[in-house]
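Structure first, then comments.
A single protein chain has been omitted; all remaining protein chains appear in their positions.
And now, chain A:
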Amino acid sequence: MNVFFSLVAGLVFGLGLIVSGMANPAKVLGFLDVAGAWDPSLAFVMIGGIAAASIGFFFARKRTQSWLGLPLQMPAARDIDRRLVLGSLLFGIGWGLAGICPGPALVLVGAGVVKGGVFALAMLLGMVLFELAEPGGRQPPAASAAANPPAK
């Protein structure tokens, strides 16, 4: 059941990326180009996204489990540390180079855009490199208990 709703969520999320213009790299770069001919559209994507998600998180906070009876897994990390700062800066530089972030990268693959596929493969390679550099690290607290075998 949760697998089905995951599919639906991914689908609606992807449709939102297409409708909003986020899946068009040139439009994203138009937003990031504040010194040029600035296209503020992406700010409206954020406003709409945060408005809708805030309502959901407001009600989720009052619950101990999801509608399907699953645990509500809110991120526990609170530190604003070097990892967060450096990682976000690296991501931002990559985002600014091509105008593509992870969600739209997958939408571009689905749309059959070859260059999007190249970006997505490089992104996946980056994620693999990160995993290789940090074997066993970076597990969320809930999953890092000794009772849980690490990887299968």
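Quick notes
The rule is simple: a contact is a pair of C-beta atoms (placed from the backbone, for glycine too) under 8 Å apart; a residue touches a chain by one contact, two chains touch by 3 or more; residues count from 1.
Please note the rule applied: contacts and distances are computed from a predicted model.
Chosen from "dihydrouracil dehydrogenase (NAD(+))", "YeeE/YedE", "Iron ABC transporter permease" or "NADH-quinone oxidoreductase subunit K", the protein name that UniProt gives for the omitted chain reads "YeeE/YedE".
Contact residues of chain A toward the unshown chain are 2-27, 29-30, 32-57, 59-61, 63, 65-68, 70-75, 77-80, 83-103, 105-113, 115-116, 118-131, 138, 143, 148, 150-152.
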